[in-house]
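Every protein chain but one is kept in place in this view of the complex.
Chain lettering (A and B) follows the sequence in which the chains are written, and residue indices restart at 1 in each chain.
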Amino acid sequence: MNVTTEQSSPSLALVGGRLASTGEPATVLIRNGEIAELAAPGARSQADTTIDINGCLISPGFVDLCCNLREPGNGQKGNIASESRAAAHGGFTTLCASPETSPVNDSGAVTNLILDVAAKRSAVRILPIGAITRGLEGDLLSDLAGLSGAGCVAMGNGSRPVRNARVLRRCMAYAQTFGLTVMFSPENHALAADGYAHDGLVTSRLGLLGIPEVAETASVMEMLLLAEETGVRLHLSQLSCARSVEMLVEARRRGVAVTADVAMHQLLFTDEALSGFDSRYHVRPPLRSETDRQALLAGVREGVIDAITSQHLPHDSAAKQAPLAATEPGLSTIETVLSMGLMLVARGELSQQQLLRALTEGPASVIGRTARLEPQAPADLCVFDPAAVWTPSAKTLCSAGLHHPFPPRSLPSQTLPGVVRLTLCNGATAWSS
Amino acid sequence: MIQLPDVEQLLQQMEADLRQTLARRGVTDPVMVGIRTGGVWLAEQLNQRLGLSGPLGELDISFYRDDFSRLGLNPRVKPSSLPFDTEGRDIVLIDDVLMSGRTIRAAMNEIFDYGRPASIILAVLMDLGKRELPIQPDVTGQVVSMAPNQRVKLRGPAPLRLELRETSE
């Protein structure tokens, strides 16, 4: 990559690339942290710095609705600096930080702490999600107005269930009072019980404890009915079942204000990944059947599922050093989301446009933002080479999390498509290679 | 190229020598035990020719081999069968080819796990003279010396014939 500096003033031109949305060649001019101009190629730009991004695609920076930064926390599994750098490596410029931290983000003070640390150490934009119940315990409401005032963009309960439907109903009604968006991962606690894998053929064969689909679908149904009644803006996080997508379509048809996302690994893997007791693929919700995967993909293609998230959940080595049932769920994914998506594009399961929409404009709209390449928009963008390949390893990855999905044991050496060359957040370089 | 002997001639030789040996030792009621698989075929023949009335013992020495730690367990192991009480008996142990002596050591160890015999007489069809242990046959069909890359194997059960194989090493 050739960088030529002409003057000392901070404007930047990206030349030689193509817009990921249309495939058209374009020069992007950036000034004062904003996109100043999208020009035709060859137009002589007035930029101080010019970067040649020949062969690369330019996309708005990716927006992640579900990312665990592990800060505040004890730091063993990651922190804002390490995970935001990993995010920038993955092409992300906006992260919605899960409230599942230690302490839990259930007060304005914790939100302020996160934003302070982020301002100092984060390479990308961090938007906290507030804990809708205190301590995520599912019993008492948090100070939602206070959290919102401190900067939380939505309220949720992380990966924890709100077991009591009456509490859930009140959470929604109270959030609706202030026009807040609520985000829930649907799971009926009693039906999920001690399970940790999709209740299907693989659990039957390996004798694992299953989480039946109905643990999710019963909860989706309950949430949709409560959202319809309370009028709250509901976002369903990390759907995993075909039947959930059907219910989502039906609810939207009736005019329920509901959006949804799916974790990228749910689109690429199925419960078969657990064969051989590979604890890396112990995730929650569990990887489900091929039928479910197909339905989730269709949901993304049709825009019923608005967003693809990383569900990045970094762990230290001990978390997975045990028999499967005793391991902690979660994968470190944020650096491989784009590559996984491009694998789906290569297989013809998603178009590049559908993929990028679900990584940019789709998730941004859920939290009332935009993610577009247009004049006056913040210069949050991701430049990637779709033809280049890379191999995830301790050397190439930035996350403190040690468990990423590649390579699966069935493909011991696998290179991944798509290399992020440059990530800009507010015009500043968050990642370059 | 070595000329391999005829098995029938060797059997006649063994039969005569065995009669002599048994008479010399004063053994009147021996039991015959063959080592699988070649030794069992020969033992069947000799049992008949010597006119022994008792049943025949068959040893599979897989569980006693000293190369277990190099090769693992022989997957074709069959149960040994000594259908008589060996305690205090005179045993005639038959094998086809005597080389290092390790097979005989394993076989004797196994026999002793059935009880304490009065004596063991060893009879072999061929002795290749490549002993690695202090074990000598009492009766030998023929002593043959062979090149290091040559192996001889008894084929059977009917007709019994010897086969020469050359390994590549």
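Convention: contacts are C-beta pairs under 8 Å (C-beta built on N, C-alpha and C of every residue); 3 or more make two chains touch, one makes a residue touch a chain.
Note that in this section contacts and distances are computed from a predicted model.
K.L.:
Since a chain is absent, check the UniProt entry for it and pick the matching name: "TonB-denpendent receptor", "ABC transporter permease", "Aspartate carbamoyltransferase" or "Aspartyl/glutamyl-tRNA(Asn/Gln) amidotransferase subunit C".
P.N.:
"Aspartate carbamoyltransferase"
K.L.:
Thinking of the whole complex, not just what is shown, which of A:Leu140, A:Val249 or A:Ala326 touches the missing chain?
P.N.:
Per the contact definition at the top, the residue touching the missing chain is A:Ala326.
K.L.:
One chain is left out of this view; which of B:Gly26, B:Gly51 or B:Gly72 touches it in the full complex?
P.N.:
B:Gly72
K.L.:
Can you work out which residue in A:Pro99, A:Gly200 or A:Pro392 touches the chain that's missing from view?
P.N.:
That would be A:Gly200, which touches the missing chain.
K.L.:
In the full complex, which bits of subunit A touch the chain not displayed? Write them out.
P.N.:
Its contact residues with the unshown chain are 199-201, 203-210, 212, 272-273, 275-279, 318, 320-327, 408-410.
K.L.:
Residue-wise, where is subunit B in contact with the chain that is not depicted?
P.N.:
The missing chain touches subunit B at positions 60, 62-64, 68-73, 75-81, 87, 109-110, 112-115.
Keep this in mind: only the chains that are shown with their structure count from here on.
K.L.:
So the centre of each chain is just the mean of its C-alpha atoms; given that, what is the distance between subunit A and subunit B in Å?
P.N.:
74
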